[in-house]
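Every protein chain of the complex appears in place save one, which is left out.
Showing chain A:
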Amino acid sequence: MDVLTENFSLYAQGFLGTVELTVYSSILALLLGFVMASFRVAPVGSLRVLGTVWVTVLRNTPLTLLFFAVLLGLPRFGLVLPFKVFAVLALGCYTSAFICEVLRSGINTVPTGQGEAARSLGMTFGQTLNTVVLPQAFRSVIPPVGSTLIALAKNSAIAGAFSVTELLGTYKNLNELGYSIIWTFVWIAVGYLIITLSISALFNLMEKRWGVAR
């Protein structure tokens, strides 16, 4: 118990770091995932290829490797940004591949007739997707998007290894100060639980509000 009270500001910093990473990466992942899912169902072949390559490469790369590639690779091409931004990029892009596939499976749950009806009325591909298909797909993807974002929150721990302030990384300082390793980790775990359970609660609420009525 003392670990928490005596080092509250350290914990709080780490906690806020993880929250920040999670929120920014989630926004990036949702936006990119949305764009890539649109590409994967687009009538234009080159867009479909781009979407498929994006998903294949990012989904099949270990996240740690991706962090190395972004944090050590991009500066070589002259792109120097704060490590935190790099971490958000790596986490966001990685998770966008999963979001993309979740959205695409949601799109596939919408009967083809819905899209055909929209197109037969003269709506363009973008209008069909945005006003007819995605609003219906949205209801069925709420639970899996929630799971993917929870995974993102936990994956953000890898950023700690690249000297980005986040929750898991606080153990190093506390360990050096000689605190019990068990209680250090218990409080770290509680911190993660607060974040992941909040995401669960948010998505439960969304599901109640917009989910498919059965």
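What we mean here is this: a residue touches a chain if its C-beta (ideal position, glycine included) is under 8 Å from a C-beta of that chain, and two chains touch if they have at least 3 such contacts; residues count from 1.
Note that contacts and distances are computed from a predicted model.
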Protein name as given in UniProt for the chain not displayed, "Arginine ABC transporter ATP-binding protein", "NADH-quinone oxidoreductase subunit L", "1,2-phenylacetyl-CoA epoxidase subunit A" or "Sulfurtransferase": "Arginine ABC transporter ATP-binding protein"
From A:Ala12, A:Ala117 or A:Ile194, residue that would touch the chain that is not displayed: A:Ala117
Chain not shown, touching residues in chain A: 43, 111, 113-114, 116-124, 127, 131-132, 135-136, 139
